[in-house]
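Of the protein chains in this complex, all but one are displayed in their positions.
For reference, chains read A and B in written order, and residue numbers begin at 1 within each chain.
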Amino acid sequence: MAITRRQLITGIAKAGIPAAVAVTVGTDALQAGEHIPIPNAAVGLLYDASVCIGCKACVAACAEANDTPPDTRSDNLHQAPSDLNELTRNVIKLYKPEDGSAFSFVKRQCMHCLDPACAAGCPFQALHKDQETGIVTWTAEKCIGCRYCTITCPYHIPRFQWSGFNPRVTKCELCSTRLEKGLKPGCTTVCPTGAVIFGPRSVLLLEAKQRIKNNPGRYYQERVYGETDNGGTQALYLSKVPFEKLGLPELGPESVPARTLRWQRRFYQYFALPAVLYGGLVQVIRKSLRGHEEEAHEREKETGLRAQL
Amino acid sequence: MSTATASVERAAGNRWERNVPVYGFPVVNGFFLGLSALVLVAFVLTAYRELTGLGPVSGMNDAYGWGIWKTFNVMVLTALGSGAFAIGIAAWVFRRKRLHSLMRMALLTSFLAYACGLLLLGIDAGRPWNFYWMVFPWKWNMHSPLAEVAICMSIYAMIPLAVENLPPLLERLWYFDSRLRPGVELVEKRLHYFFPWIIAAAYLLPGMHQSSLGALMLLAGERVHPLWQTPWLPVLYLGAASFMSFGCVAGTTMLCCLVWKRAMDMEVLEEAARITSWLVFGWLGLRLVDVLFRGALGTAFHFDRFAGVFWLEVLLITAGGVLLWRSAKSHDPQPMFIGYILSSAGGMIYRFSPTTLAFRPNPQALYFPATVEVLVSLGFISLGVVGFLIAVKRLAILPAPLSEWHDMASYFRFRRPYIRWTGYFKYGHFGEDETPEASGSD
Partner (left out) sequence: MSTVERETIGTHLRKSGVSRRNFLQLCSKIIVAAPIGLSLTRKATAAQVARMVGKARRPSVIWLHFQDCTGCTETLLRTSAPDVAHLILDVISLDYHETLMAASGAQAEAALKSAIEDNAGKYVLVVEGSIPTRDDGVYMELSGRPAIQVVKEVAAQAAAVIAIGSCASWGGVPSADPNPTGAVGVDSVISGKPIVNLPGCPPNPYNLLAVVLEYVTMGRLPELDQLGRPKFAYDRVIHENCPRRAHFDAGRFAAAFGDEGHRKGWCLYKLGCKGPVTHAACASRHFNEIPGVWPIGTGVPCVGCTEKGVVWQMSTFETVPIHLATPPDTYPPVFSGAGQLKVGAAALVGAITGAVGGAAWVASQRFHSSMDAGVERIATDRAHAEKLKAPAEKSVEKKEV
């Protein structure tokens, strides 16, 4: 007995819906709990705010290492950016509470998150996390300048160039050109106190934990920011004052994309659910369309006017 | 549904049976010229923006990376322009037959809203020449809500929506010249063969990208105020799009009937109002339950601008919903129109908030659009309105009773006999007089 096309499609739709739902909901198991991998050769920075003296040599060295002119727009005399911007990948800020309690410098640059929100949101993968080193780099050829990265980054790092007809997005890329030559990033090379150091992430984590152990009571909450924060970052921070005061929000152990896009990802997994919905819609509309056309032809005969479908 | 004789008569006489072009009103009038001037200004300013970059022409800054071009023209106006989606689903999927008369209006407004929105999306992008990556699916980042929005919206506007807007054009060609008829009929036949697939796509795609527009702000996390930030954001955005678009289509139709002195079919409008009020109350319920369950309701009672915006939204939408519900019962167009306006306004504020009004990236930063930015936005909205004015006067879009068609035909035949090629009545080759339609032969 031959089956009609309608029966075939209905059958597929009927079988498909449970399959799609299963795929969508069960994606959790498929993805092994959305585990975030740590790259093999993950490199990073360890910045100890309690050691930093605020000399800003790293700010000057960063501009030089990246061949960027220093940002002198504030007074035309000094390289004095007030924040990260299209000329500044690395900035030293000062947290100085009004009541005179402990102050601290903080070095702000890209955190090279293990699950970066900027790369998760970038439409054509212009921001891409390297599989080996974990460095998040920006590619001009793929960027459409939508500035979604400036909104998704929880640390507000990528900065868009607001002037000129060929704008770029600027952020620290751990001096990857220098790394290729066997040199260290500009900032870590010039730091006079060793407040910021470069190395493999695992080594830096050990170093940080060692420092916490050797100096009980010195560091805030006796922990390294970036070990698990936001799913883990490759730029690690130690501080005497609360991390939030330095502009490092408490985000919890889940990365921003994992936490917020969970259902979005599941819904569109393999495009299963949308495809099934589409099949169902086609069926329903076919029926409606047939009825509508019949009515329209009747009215056409009644009124003598051509049907408007 | 009415009891008084007058309203029965009224209802019988006003039934929308056919879509009729607006005739007797010139396309080019003062209003049209004013809008065209705005459009020209916007084009000039857009050229200026392309040369100088985004900073000098807008109020966007490092803290607020998105300005009204994205957050208003795309996120809000395409919601108003979801009529093809919402009314379409009501008419085709849920078989609300009466709403079919509003379909062409819905399709037109949707197309114009999406076209202007997508144009501005291109203008807002800092490096638009890289949009060509859209053609390579393996280069898409399917995890990104913005990729989903951009790609889905473009495909939707270019294929299903555009194709669905072809019938009025084809119809006009059919009436224009009898030599074109065989070709037009062939195209129409092909079209009707693929219609189920196209229409289904026209519901799936907006469902996907209107909800993804909501998903966009999920990634912003804590920086969106807790009264708005919720995992249900995509659903709420989709719901808002549905009742807003009803308001836009029905409200625009009512306004057009008012301005061009057409009769309004209260049955259709009442049905639309009823559906809209269900959507509104359902949406409100979801929103308030969500706010309650996340424990964010407390923040609604602080004395700050966030609470203010929240209550404004809720009040506008509730008032709108109530007015719509009552107007459906009382057959009164005035509260219906106001209801549509209020609920749509509230919905617009809702969709606008998470990106701007309720977005707090940095306690010191603020965003306000620059004058050029506002003018470009306004200019592209005017472009849509200009397109609408031309389309509604040249194509059969606005619904009307059958008699309106006959009067239109007679208008052109008797009052403007020299304008033979603008009329929707059968003429043979240029000037050749076939039997006029009024005599009944088709």
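By our rule, a residue touches a chain if its C-beta (ideal position, glycine included) is under 8 Å from a C-beta of that chain, and two chains touch if they have at least 3 such contacts.
Treat the numbers as computed from the prediction; the structure is a model and nothing was measured.
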item: Displayed partners of the chain not shown (whole complex); value: A, B
item: Candidates A:81, A:123 or A:185 - the one touching the absent chain; value: A:81
item: Residue touching the undisplayed chain, where the options are A:70, A:164, A:200 or A:274; value: A:70
item: Absent-chain contact - pick from B:29, B:330 or B:403; value: B:403
item: Positions on chain B contacted by the hidden chain, ascending; value: 9-10, 13-14, 59, 61-64, 254-255, 257-259, 261-264, 333-334, 337-338, 341, 362-371, 373-375, 378, 401-404, 406-407, 410, 438-440
item: Sites on chain A contacted by the missing partner chain, in the whole complex; value: 54, 56, 59-60, 70, 72, 75-83, 91-96, 105-106, 245-247, 302, 304
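Note that in this section only the chains that are shown with their structure count from here on.
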item: Computed distance of Cα centres, chain B from chain A, in Å; value: 33
item: Parts of chain A lying in touch with chain B, wherever the complex brings them together; value: 83-85, 117, 119-126, 140-148, 150-152, 154, 156, 159-167, 249, 251, 256-257, 259-261, 263-265, 268, 274, 277-278, 281-282, 284-286, 288-289, 291-293, 295, 299-300, 303-306, 308-309
item: Parts of chain B lying in touch with chain A, wherever the complex brings them together; value: 17-19, 50-56, 60-63, 65-66, 91-93, 95, 97, 100, 104, 124-128, 130-131, 133-134, 139-148, 150-151, 167-168, 171, 174, 188, 192, 195-197, 199-201, 203-204, 207-208, 212, 215-216, 218-222, 231, 234, 361-362, 396, 402, 405, 437, 440-442
